[in-house]
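Only a single protein chain was left out; the remaining protein chains are all shown in position.
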Amino acid sequence: MKSLVLQTATRILLPVMLIVSLYALIRGHNEPGGGFIGGLLAASGFALYALAFDVESARRVLRTSPGTLIGGGLIVAVLSGVPALFDGGVYMEGRWTSLDIPGMSSPFKLGTPLLFDIGVYLVVIGIVLLMTFALEDRHDGAAARN
Amino acid sequence: MTIAEAFTWGFAVIGAAFCAIAAIGIVRMPDLYTRMQSATKAGSLGVACVALAAGTHFASTIAVIEATLVIVFLLATAPVASILIARAAYGMGLPLWEQTTRDDLRGNLDEGDAPRAAEPDSKG
Amino acid sequence: MIPTIDDNVPIALLISAALLGFGIFVSLWRLLAGPSLPDRVIALDLIGFMLVGLMCLAAIVTDQQPLLSVALMAGLILFLGTTAFAIYLQRRGAP
Amino acid sequence: MLAINIVLAVVWMIATGSLHARGLLVGLILGYVLLGLVSLVRPIAYVRRVWAGMVLLAFAIYEVLRSNLIVAWYTVSDLRALEPAVLRVPLEPDLTNGELTLLSVLVTLTPGTLSIDISQDRQSLYVHIMHVEDPDKAIRSITDGFERRILEMRP
Amino acid sequence: MIAGSVAILVVLAVLAPILHRLSAWLTSVIVAGTSIAIGALYALRAPEVLAGEVFVESWPWVEQLGLSLSFRLDGLSMLFALLISVIGGLVLLFSGGYFRGDARGGRFYATLLAFMASMLGLVVADNLLLIFAFWELTSITSFLLIGFGHERERSRWAAVQALLVTGLGGLVLLAGLLLLGFAAGTFEVRELVDSDIRDHALYVPAVICVLVGCFSKSAIFPFHFWLPNAMEAPSPVSALLHSSTMVKAGVYLIARLHPSVGGTLLWDDALIIFGGITMVLGAFHSTRKRALKPILAYSTVSSLGVLVMLIGMGAAKAAAAYLLAHAMFKACLFLAAGAITKITGEKEPERLGGLIRVTPILSIAAALGALSLAGMFPLAGFVGKELVLKAGLAHPEWATAVTIATVVAAVFTVMAACVVGFRPFFGKPADPNLKAKPAEWRLWLGPLLLGIAGMIAGVAPALFAQPLVESTIVSISGAPYTGDIKLQFAELLWPPTTATILSIVALTLGVGLYAMRALYRRITTAPAWLAWLHADDFYDHAVKGSLGLGGLTTRLIQNGHLHSYVRNTLLAMVLIVAPAVFRTDAAEGQPWAITFLDGLIAVSIIACALVSVMLTSALAAVATLGGIGFLMALLFVLYGVPDVAMTQFAVETLIVIIFVLVIYHLPKLRSLTSGPRRATDATVAAGFGLVMGAFAYLAAVRDVADPVSEEHALRSMPEGFGRNIVNVILVDFRALDTFGEIFVLAIAATGVYTLLRLRTRPEMKERS
Amino acid sequence: MALLLAISTGVLFACGAYMLMRRSFVKLVIGLVLVGHGANLLIFMAARPVAGRSPLIEKGEQTLEGPFSDPLPAALILTAIVIAFGIVSYTIVLIKRTFQDLGTDDLQALTSTDR
Partner (left out) sequence: MLITLPILLPLLAASVCLLFWGRVRLHKAIAVLTMGGHLWASITLLAQVRASGIIHADIGGWDAPIGITLVGDLLSCLMALLTSIVGFAAVLFSCAATDDERARFGHFPLMLSLLGAVSGAFLTGDLFNLYVWFELLLLSSFVLLTLGGGRLQFEGAIKYVTLNLVSSMIFLASIGVVYGFTGTLNMADLAVRLDELPPADATMLAAPLLVSFGIKAAVFPFFNWLPASYHTPPPVVSALFAGLLTKVGVYAVIRACTLMFDQEWALLGDAILIVAGFTMVTGVLGAISQNDMRRILSFHIVSQIGYMLMGLGVAMTVLARGGDAEAATLAVAGAVFYILHHIIVKTNLFLVSGVVLHATGTSALERVSGLVQTRPLLAALFFVSAMSLAGIPVLSGFWAKLALVRGGLQGGAYAIVAVALAVSLLTLFSMTKIWTGVFWGDPEEKPTDAGEYARSESRLRFLLVPITMLAVLTVAIGFGAAPVFDFAMETAEQLLDPSGYIDAVLTPLPEVTP
């Protein structure tokens, strides 16, 4: 069944959840939050969309496939540990740079751990969606994941 | 006790009280629909009050905005959830309380989908 | 050393916590007793609400603003869970 | 959608801790882009509806507070006095999705009333009411209260 | 050179199948030639060895285990090496005829050569563990040889039986050899003599283990039953394995160890008793068998018993002479028997006859072998038997028993010799239309040479028998050679002794028994009481017993029910862990103060858990689980770990969603189990809960002064640039955990996806 | 509190174990979830958490003063929760698929792989 109320609410909630998820991701290093929670929030938004509308619509809104998110996220996470290797560090050793983003009061500390967290974020979105989409999608037999 | 503290404590106690009432309601009320009435409204209002208390307690911009967001989300999502459950419960044939005086919906519940969307993209 | 929070928590906040705790406990009864599934779902929903409330309250008591954003996120996700239950109920009700 | 855009911008400001104009601007742009991403932006002017919206908000808050107290009273009072009912509220024929949603949400948010269903033909809203003494009056209070004010918000 | 000879055979074994594909004929000649050449190589060393010189070659291998590549050539080794290579060569030649036109020939050569290599290695090895290694290899290669005709069920069964019996012995032997090595402090056989092992505490177990191993290999009672069954092997195999080589491995090892280990009451008496029993039993059984090879097999069993007994009696001279004689006549007879079967297709001597007209040379060869077996002068067998009788008569303690047993065995042996060696050639065929084709040269050459060799050994021992026997005596007795050995039959015959008389008596009685064999067989075949002598049943019972035990335990433990698996696992866990928990006094330390909310949460969690067990609606149970999750989240919030609380909250919700999306396909929960079972389960579960609860309490009251997380708190901000310590731990301090965890998630999602999407054919399952 | 929460932990483990020994697929998963909660609670207790004090460093500070909840077990629990999420989701779908393919949700009927 599709509920009109739910659909309307979802269209409003999705962007909010995405913003909140990014919020959780970015500030996770300093406040409660992080890649997991951010990812779960974002994924919840899309999952809600899939529940309220249908999987096809959710896929369209997502614009990419969960599989790509997983693969990409994993690769980001794996590679985030590599930079330190170039200057004699250990794998996953943090490498930091200060980024002066316009609109930010203090310089933003950008480092490989954050990159790692972004990888986590993407993976979590990917896996939750891969599962919920697969569970919700009634059109069986479609082998393509991408 | 400052004024701000008074507000904080006041809102907190009121909110908590509403929550407690909601909980009592959910236990005491005779059928699902009346229980939902009690739970959704008193509950969300109660939590909203506590959130408001938090906003006044910290009294920083961010805290206020966050508290506001909590309130808005709660007040926006709680009814939606209630509507969904109510319709589902009715669809399941969950009986109304015997003292219910009138039931206009009986026999009129549309099986299948909700109203067809007016806007072309509402189905995504 | 026995770790505890500060003893001088305002009485009002303690009362609030007690009320919320009472509320959760009472709602649990509905969650556990049912009788119907929707009853349990709304009980769970309400418990979730009160948890959000408790988080806000905890933020006040411990003077930790970050807990407020936890409450925010919890509130968002709570909705998703209830929605899923509702959709399940709908599907089971009208297969 | 402007409202959402603003909300997003504010969230952005909190997130980055940049509470000034530049932050707001970045937030607005970011929010717009994000909204674009989820294909929700409709370029419509909203300004005219702000006032009506505020009126609605005030009314809703009032209603919520008032009726919450009533329900609180119901809760602790003798339940046998209650006379609940499920009533059909006839609707204006051309309500948009948003308006329908808003209406049923507001009805639900108000203690004592709970929307259950909107009929497929979008003509009726079924509402569960906790205590009904006069069904017609109850229905009228909904159509005159929320529905009218929502319609006033129309562009 | 010693190791090289083994290596040559190995190489040959590898090459043989390839060669065989090119030319079967050439292969048979090459392998036989090489084998005999190896014999010649050893023979070249004979003068030095016979002069008492000992050749040693030694390379280190796995020193920590005591295994070195040590080889030694002394008299005993020389005798065996010559037997293996020469008889092996003849057998290989014979095989060329036996497997003519058979594509399996290449495989056969490979296996047989591999066996010969193992056997040769065994007799020249000078390290206890190296001996064991070759020992096991002979078991395996003989397994393949016995089962060469694996299309037949009986053949497979016999191969497995031989392998298991010798394998069992081998394992016991391993223990024995190791113990021996520990007792001696060395694993080099040549160094054993110098050690004082007979007084060592490990001596008795070591000897028992070694003897069990040797007995099993050499088919000594009570392991005698496998050898006759092994006659399923092709005749050339029987000729080699069961006359002169494999079954002699046990005898060889006993002889090899005798100087350094023997001489104690335990050792000597065990050898005499078990050897004697085997001698009589084998000879008796040989008279009861109908087919050629079983008769020869039991006769071999008897001979092995004789050898073991002789060593136990310290009769090195008799042992050496008999060993040599037996190798020649038994190989001759096995080959002859194989040839007979090959040319007539018959196996039972009673149905054969008159083959003298078809294959005169083979007949002569067989007659020579049979006469030698019967102990007729002037053949080698006569010398052997005389010496055996003399040794028996001379023994200080066992003279009477041994002599009687020897005579009885001799009577049976004579009869068997007549049946095998004369009946097919000189008797009348049961079936007048018996068709026989003449034997080709490769079929008769081997037997003939062996028969003639036996005669030469008897008539002119100085040619090769005397020196071989003499040097072997030195090796067996461990004492310097005293030079009073008489192998000339004339010297043995005159002046006549008790032994001579007994020998003649036995011969006469044996021939008489042969004459009355129809009556004799009626007497010995009929009674069922003789069945116990047949140990096959015992083996079968043992195998069936182990299979049954296996089946029973497996049905008990691996009964297919997840319920009992979980219950047993948890029960065992409780039984192991609970004592470990309750024997400590770890419950010191200070419990926390209780607060109102903590208590409430704890009680609520308990209530939710208990209710979730009792609910019959799956969804309701899921909702209850959600309740527990929320309560946990609350606990996390109250105790200041907001990240965990948030994660718990989100995960709980997602699990509920997945549950909800899946569960409505599933039927309602029911109470299916019986009351007693529920009670058992509840008890086990309660025990599990008790243990884990105890752990929780103990861990909670324990206060660690300096947990590693103090460092995290100190370094999170200055070095990790994050104020949220939990997050810094997750993405920096312990990022590798998170790293693994996102892979867990990715794989879980992939799993869910494949479970839902990949629907292969429903018949995609094992057809069993 | 320690004792009471320890009892809760024990009850979670016990109930989980009991559910693992039932015959229904769904109860199996419920059992897993319960046991997982028990394990998390146990880790949580082992850390001797400090009521209310989050392991969050104040803005502008470099280190955290005074008693605070041990952040390491928190990180462990977080990881464990997420891993359990992955595993439980997989298991839920596994039982669904098994039910579909086998047509039963009775664990007692699953004996063909061991015979």
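Chains here go by letter, A, B, C, D, E and F, matching the order in which they are written, and residues are numbered from 1 within each.
As a working rule, a residue touches a chain if its C-beta (ideal position, glycine included) is under 8 Å from a C-beta of that chain, and two chains touch if they have at least 3 such contacts.
Nothing here was measured: the structure is a model prediction, and the numbers come from that model.
Note that the absent chain touches A, E, F when the full complex is taken as a whole. Contact with the chain not shown here comes from a single listed residue; of E:Leu171, E:Ile273 or E:Ile361, that residue is E:Leu171. The hidden chain makes contact, of the residues E:His150, E:Arg357, E:Lys437 or E:His541, with E:His150. Summarising the interface, chain A meets the missing chain with residues 67-68, 70-72, 74-75, 78, 81, 84-85, 87-94, 143-146. Seen across the whole complex, the unshown chain contacts chain F at 13, 20, 25, 28, 32, 35-36, 38-39, 42-48, 72-73, 76, 79-80, 83, 86-87, 90-91, 94-95, 97-98, 101-102, 107, 110-114. Residues of chain E in touch with the missing chain: 60-67, 107, 129, 132-134, 136-137, 140, 143, 147, 150-151, 156, 159-160, 163-164, 167-168, 171-172, 174-175, 178-179, 182, 543, 546-547, 549-551, 553-554, 557-558, 560, 562, 565-566, 568-570, 572-573, 576-577, 580-581, 583-586, 691-692, 695-696, 698-700, 702, 704-709, 711-712, 715, 732-737, 739-741, 743-744, 746-748, 750-751, 754-755, 757-758, 760-768.
The definition used in the following text is that only the chains that are shown with their structure count from here on.
With centres taken as mean CA coordinates, the chain nearest to the overall protein centre is F. Chain C and chain D have centres, each the mean of its CA atoms, that are 24 Å apart. For the pair chain E and chain F, the distance between C-alpha centroids works out to 50 Å. In whole angstrom, the spacing between the mean C-alpha positions of chain B and chain F is 30.
Multi-chain contact residues, meaning those touching two or more other chains, occur in chain F at positions 48-54, 56, 59, 78, 82, 86, 89, 93.
Each of the following residues of chain D touches two or more other chains: 7, 11, 14, 17, 19, 97, 100, 104-105, 115, 118. Chains that are in contact with each other form these pairs: A-B, A-C, A-D, A-E, A-F, B-C, B-D, C-E, C-F, E-F. Looking at the complex, you find that chain E touches chain A at residues 642-643, 646-647, 650-651, 653-654, 657-658, 661-662, 719-724, 727-728, 730-732, 735-736, 738-739, 742-743, 745-746, 748-750, 752-753, 756-759. Every residue of chain A that touches chain B in the complex is listed here, in rising order: 1-9, 12-13, 16, 49, 53-54, 56-58, 60-61.
On the side of chain E, the complex with chain C involves touching residues 590, 592-593, 595-597, 600, 604, 607-608, 611, 617, 619-620, 623-624, 626-627, 630-631, 633-634, 637-638, 640, 642, 645-646, 649-650, 652-653, 656-657, 660-661, 663-664, 703.
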